[in-house]
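Note that one protein chain is taken out, while the other chains of the complex remain in position.
And then subunit A:
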Amino acid sequence: MDMMISNLQQQRQVTEQLRREAAIKRISVSQAVLEIMKYITEHEQEDCLLVGFSSQKANPFREKNSCTLL
């Protein structure tokens, strides 16, 4: 009897979860993708790994030049 009750509870949880998910409002893939693309193009210039640095001096991890003592 206990087994039955916990199985029932489990099934109820699964079904309630699906009900919640079914009620979500969705937008079309084309619209969703356009919005992601918009975000990316708006932020592309700040993306150092993508566009690089105007000069390597601006790169905090640039190769350190070794100095020689004359």
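To be clear about the criterion, a residue touches a chain if its C-beta (ideal position, glycine included) is under 8 Å from a C-beta of that chain, and two chains touch if they have at least 3 such contacts; residues count from 1.
As a convention for this text, contacts and distances are computed from a predicted model.
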- Of the options "Guanine nucleotide-binding protein subunit beta-5", "Bardet-Biedl syndrome 10 protein isoform X2", "ATP synthase subunit b" or "Trafficking protein particle complex subunit", which is the UniProt protein name for the chain that has been left out of view? "Guanine nucleotide-binding protein subunit beta-5"
- Residues on subunit A facing the left-out chain by the touch rule are 4, 7-8, 11-12, 14-15, 17-37, 39-44, 46-50, 52, 59-63
